[in-house]
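Removed from the display is one protein chain of the complex; every other protein chain stays in position.
Up next, chain A:
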Amino acid sequence: MASNNNSSDRQRIAQQRLSRIAAHLHKHEDGNSGIIAKECKIDATGSTEENKGTVPRKRQEIMKWNGWGYSDSKFLFNKKGQAEFTGKRYRLSGMTLPSLQDWFENTFGASVKHKSPATPVLNASVVPPPRLNEAFVENLKATGIPFSNEAEDRVFRAHGHCLHEIFALREGKKFERVPDMVVWPNCHNDVVKIVELACKHNVCLIPYGGGTSVTSALECPPEETRCIVSLDTSQMNRILWLDENNLVAHVEAGIIGQDLERLLNESGYCTGHEPDSMEFSSLGGWVATRASGMKKNVYGNIEDLVIHIKAVTPRGVIEKSCQGPRTSTGPDIHHFILGSEGTLGVVTEVTMKIRPIPEYQKYGSVVFPKFEAGVACLREVAKQRCAPASIRLMDNKQFHFGHALKPQVSSIFTHFVEGLKKFYITKLKGFDPHQLVVATLLFEGDRERVLQHEKQVYDIAATFGGLAAGEDNGQRGYLLTFVIAYLRDLGMDYCVVAESFETSVPWDRVLDLCQNVKERIIRECKERGVQFQPLTSCRVTQTYDSGACIYFYFAFNYRGLADPVHTYEQVEHAAREEILANGGSLSHHHGVGKLRKEWMKDSISNVGVGMLKSVKEYVDPENIFGNRNLL
């Protein structure tokens, strides 16, 4: 297909594609930095100059130090009590959301009068002083690789986005252990040098990509006495080359999702890998955690997308000698790196499949009378292997949540149409508003095939009692995933703590697992003295031949609790046990980190753990990559 297009065609498609991405993500349109396949500058003078990615070295300049995302974008309840989303970056930016407050107060028993504001600025006194390894610093200086030991830089890289981490930042709690310094390698060779020096001086390295971990993977082990160096890959953000014959691109692993897509789009391509965190998460992070993208049905998960991985370990550089699409050369060494969570080394460069930007893209949605019907439909779609790029099923609570995010309708006409739709579904079709669920769909491809595909899926849905409910509902569903983390910050401003977690499970257990986990959460909350009914909501986010990925949201109003984070952690722990007892996996794509370590032995058997340990033992005997994730 690509070969038929001349370059202007491509330009046009790229433009379309860009605007589409912008549509469900961003507003900003600075997309002028083309692909520059420039070599890493080895001389000391050049490497202090910053690359032009979205992420600067001083991340805190554009991003919140104690919350999710950009500093200029946040939800708040204005003086009239109406919710609004500030900034200009997103579709919702600058809009008021009239029904959010009601939903918020009714769901959590919370009140906009009960604020729990965050500490506004980082208090340097809560940050332990850096324990520097002087010899290492001296040698590092000689290489000219930029580094810092300022408190802000170190604290920013001391955490991911787990509830307890963000909560502690907001409360201004004293840190037990943070990285002692941050280094910004500019290219693969810089990383080689850093790792060599770390080995020489016995310094602990913790790779840091996008910082979006939700498994305590970035937490510094408190018992670590060596100097901890956070290796920030953000400046390794170039596409080094692009091979249109084989449809692959060779990319530095520090690039974040939005930059990768933007740069590829300019050439008319995409990776199609869109995890919900793609605005901030990095390619290296995806590889290290076995990430999954929303459109994996068309493009595959990260393990299907990578062709070649280059990683620096204390033993040296690991990589394959060819780019063969499949090999039979013993166990795939990529699979030691994929999911290694920074315990073996740093991923520096990745060769990844790319695809021409699809000609046509269409959202859609289907309403089902009950969750059971929706799951049955998704199962059938998976069985017929006709899943659209993305198909997700939101439960009733999430459906209402999505509706609470509707911006103020400008015209009476839209209002009227909305009312009519609601009347049709609940009154004429007899759907119970407290039972109905919605599946959101995203189709991609050439126009004709998309329309054909769409019909096929809607026909299947109809046999399960599903009614097509329009593009708008679909799009709103996807919007929710991008703003959910911002919404958590809003919740935390008003005594509500929230988190999400995921699993994967065989089809026949999907319903039972969802129900049992929700019930367990409610019961555990009650037993632990949570005064208000928690919100437990789930969605089926991915379909596979033999099972599905399930994503849970869990939130509660913590007023009256002495230690809400501890309570929260106990409940999440119980929920995970319930998941495992119901046939769910330890993780579908978040990873293990330190949060889920305790279940690894049961999950992969003693021998399995032993295998991984022996790999670690060989690759990194001195535990230079000492974040202590996974094992």
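As a convention for this text, a contact is a pair of C-beta atoms (placed from the backbone, for glycine too) under 8 Å apart; a residue touches a chain by one contact, two chains touch by 3 or more; residues count from 1.
Convention: contacts and distances are computed from a predicted model.
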{"item": "Omitted chain (choose from \"4'-phosphopantetheine phosphatase\", \"Phospholipid/glycerol acyltransferase domain-containing protein\", \"Phosphatidylinositol glycan anchor biosynthesis, class S\" or \"WD repeat-containing protein 60\") - UniProt protein name", "value": "\"Phospholipid/glycerol acyltransferase domain-containing protein\""}
{"item": "Hidden partner chain, touching residue among A:Ala168, A:Leu513, A:Val530 or A:Leu595", "value": "A:Leu513"}
{"item": "Listed residues A:Asn66, A:Gln235, A:Thr313 or A:Asn582, member touching the removed chain", "value": "A:Asn582"}
{"item": "Chain A residues that touch the omitted chain in the full complex", "value": "508-509, 512-513, 515-516, 519-520, 527, 580-583, 602"}
